[in-house]
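Every protein chain except one is present and positioned as in the full complex.
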Amino acid sequence: MNDNRIVMPTASYAVTTDTLNLEALIEAVTSTPPDTAVAAVGPGGITSFVGVVRNENAGRRVLHLEYEGYEPLVLRAFERIGTEAADRWDVRVALHHRLGTLQIGEASVMIAAASPHRADAFAACRYIIERVKQIVPIWKHEFFEGGDVWIEGATADPDDDTARQDAIRVAGG
Amino acid sequence: MNDNRIVMPTASYAVTTDTLNLEALIEAVTSTPPDTAVAAVGPGGITSFVGVVRNENAGRRVLHLEYEGYEPLVLRAFERIGTEAADRWDVRVALHHRLGTLQIGEASVMIAAASPHRADAFAACRYIIERVKQIVPIWKHEFFEGGDVWIEGATADPDDDTARQDAIRVAGG
Amino acid sequence: MHVNVRLFARLKDIAGTGELARQAPPGATARTVWDTLVNEFAQLRDYEASISVAVNEEYSRMDVAIADGDEIAFLPPVSGG
Partner (left out) sequence: MHVNVRLFARLKDIAGTGELARQAPPGATARTVWDTLVNEFAQLRDYEASISVAVNEEYSRMDVAIADGDEIAFLPPVSGG
């Protein structure tokens, strides 16, 4: 982390076993004007992403998921990702992730990004979900018809610039 | 319109003077399984876009906006845009636009897109807002400090393929 | 024949109304109706190159033939979102 980074007082990060609430994220990125150019003008667009537990994965019929996380490091990773996004785009962001048992159709992750420029809001929102999947210490334990399995995706390495450039590229710049 | 197009029974289109409600759009794209592959698997991701009235435009301090629309054609344009999106990406979509007097910070437009694939959800959501600005017969009457002006953007031509390709390109494919 | 004209946004301000009933000769197109309006409200000429037209609540073309009772809407460049 760079101690010279701009403080984003209204960025909202949370990891919780409670049901997620998109309105809370949108409120976080639009209310309480902070001391930034974004607030002086007000957001023109707010994008959001909600990740939902699907009933199918890799041909297996999924019954439910259990999410485990290393909570203090999850929050630090959220801050890192949010700062990366705010350094690159003119955005205020929110990022909430749920842990514990989730049923099919429940939301596991919610992201919101507000910006005067809709291109920035879209790019930041997409970037953040890609980075969540790359470096946030959370694991899905999948319970399916016939067994269970820990899902393993990316080796987490926040300093891997190739991964970060991939996320920037997918986000469209 | 092509009469052979797949009917998307849960696509939700609205033009209203009432306050918009994002939860209603997300409900529309995720509930009531329709007879499509999307519903069989369930959405994995839901993206949304909310357009908000800004307090500044082209250096003018905006006081409020009045949105006027040709309502029956607005709804037909919404259906056209939603069908274009669903033909290209594996998505269910919702698109609501507000008319009448809007104060600073109020939402003028809301879009939601649900898909098993987050790339599709992001692309469709972005495509839809671009197309709204290209071809939907709605006009902003801006009241600012010192006067008022009708905002005029794009000449609406749904058959202009260059404009449509621009929207596809901006959406990332 | 008789047509119902709809005008929006700045076009409505120029004409002072958003709904006008007008007569059109047999064989008239949407452009015939537009030209009639430009004769009546000179400022509409500024929109010559940028208007869109809808006939009976569907986007159409200026050279489309119109029929008795049609609703012809002239639309300045849009600014939704």
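For reference, chains read A, B and C in written order, and residue numbers begin at 1 within each chain.
Keep in mind that, in the parts below, a residue touches a chain if its C-beta (ideal position, glycine included) is under 8 Å from a C-beta of that chain, and two chains touch if they have at least 3 such contacts.
In this text, all values refer to a predicted model and were calculated from it rather than measured experimentally.
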Query raised in the report: Any idea which chains on screen the missing one touches?
Result: A
Query raised in the report: Among A:Leu73, A:Ile104, A:Ala119 or A:Val170, which residue is in touch with the absent chain?
Result: A:Leu73
Query raised in the report: Of A:Ser12, A:Thr30 or A:Ser108, which residue touches the hidden chain?
Result: A:Ser108
**Report entry** Hidden partner interface residues of subunit A, rising order
**Finding:** 51, 67-70, 72-74, 76-77, 97, 108-109, 129, 132-141, 150-159
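We take it that only the chains that are shown with their structure count from here on.
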Report task. Please name the chain that ends up farthest from subunit C once chain centres are defined by their CA atoms averaged. Result -> A
Report summary line: subunit A to subunit C, mean C-alpha position gap in Å, rounds to 49
**Report entry** Inter-centroid spacing, subunit B versus subunit A (mean Cα positions, whole Å)
**Finding:** 24
Query raised in the report: Which subunit B residues touch at least two other chains?
Result: 51, 129
**Report entry** Contacts with two or more other chains, residues of subunit C listed in rising order
**Finding:** none
